[in-house]
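This report concerns only the one structure given below.
Missing here: one protein chain of the complex. Every other protein chain is in place.
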Amino acid sequence: MKVKYFAWVRERIGKSEETVEPPASVRTVDDLIAWLAGQGETYAHAFETPRVIRAAIDHAHVKSDTAIAGAREIAFFPPMTGG
Amino acid sequence: MKVKYFAWVRERIGKSEETVEPPASVRTVDDLIAWLAGQGETYAHAFETPRVIRAAIDHAHVKSDTAIAGAREIAFFPPMTGG
Amino acid sequence: MAANVTIRIQQADFDIGCEIAALTEGRIDIGAVVTFSGICRGSEGDEAITALTLEHYPGMAEAEIARHTETAMSRWPLTGLTVIHRVGRIEPGENIVLVLAASAHRQAAFQAAEFLMDYLKANAPFWKREEKPEGNSWVDAHSHDDDAAARWTKS
Partner (left out) sequence: MAANVTIRIQQADFDIGCEIAALTEGRIDIGAVVTFSGICRGSEGDEAITALTLEHYPGMAEAEIARHTETAMSRWPLTGLTVIHRVGRIEPGENIVLVLAASAHRQAAFQAAEFLMDYLKANAPFWKREEKPEGNSWVDAHSHDDDAAARWTKS
């Protein structure tokens, strides 16, 4: 599945998107965050405070316990500051 | 004192302003309305429903029991419909 | 920088872009500008309206609006306020009134603009006469406008 990063999540990881293939045990957004945080130092830094991370699946906001099955695109970003 | 009329009060009386000299017994806005209503048919028509008439003394809204002593200009008009 | 307050009662139309520029040009302390423009509609309920004629009480109208812009300035942290009310004959689609509020923050700008509009509707000495195919008539005041104005009164 495609994963996108925005704002300081993007800056810390050092890329704006990538394709990942997490193991079958990664079922929810929370699981995916935990798995990504184990992919190296930059990921650990980006996801060091999971509760501030917001997620969207296929362009819609989701809660962290949402299942990721069937998602084409998952995005992670800090709280929004538009307007 | 100068008296001014606006909107349908003006139309019914047929003039936009005049100078009046009510007797000393006319002490409040209410008294002045009652006195004006007795000045002829057009005045009676304009003031036939005193509770809908609004008044201002020297450019400030006043209640109908306000004393008129010292007023330079008193205006009578229907409820406002600006904006 | 001091706050700008502009009050105009005029027959001529106004340009919202120009009025915003007049309040914001050269300033970097303004984060939010709210404008309200009131426009003449071509019908009221099922009745067609050909035009409105707006009458006002010269002197009192300016003084009353000024008093209410002062109230707004004291109640919210505003950097500027503009109130323009047209008088005379106005046809459907034409502007009637403009209220513009500028502030560092959006809530103050929204609230001040709403406060001034509610005030203008219920308490500013202006009267509308409607031209309709079946004749002319003075617009009746609406009690909901009084209610809207009353919600700003501190108890």
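Brief remarks follow.
A, B and C label the chains in the order they appear, each numbered from 1.
Rule of thumb we're sticking to: a residue touches a chain if its C-beta (ideal position, glycine included) is under 8 Å from a C-beta of that chain, and two chains touch if they have at least 3 such contacts.
From a predicted model like this one, the values you see are computed outputs, not experimental measurements.
Hidden chain, full complex: it touches shown chains A, C. Across C:N4, C:T35 or C:T71, the residue that sits in touch with the chain not pictured is C:T35. When the whole complex is considered, the residue among A:V3, A:I33, A:I53 or A:A75 that touches the unshown chain is A:A75. Not every partner is drawn; the one left out touches chain A at residues 4, 6-8, 56, 59-61, 75, 77-83. Not every partner is drawn; the one left out touches chain C at residues 15-17, 20, 24, 26-43, 92-93, 104, 106-107, 109-110, 113-114, 117, 121, 148.
FYI, only the chains that are shown with their structure count from here on.
Ranked by number of C-beta pairs in contact, the top chain pair is B-C. If each chain is reduced to the centroid of its CA atoms, chain A and chain B end up 72 Å from each other.
Note: centroid distance chain A to chain C, computed from Cα atoms, is 48 Å. The multi-chain contact residues of chain C, meaning those touching 2 or more other chains, do not exist; every residue touches at most one other chain.
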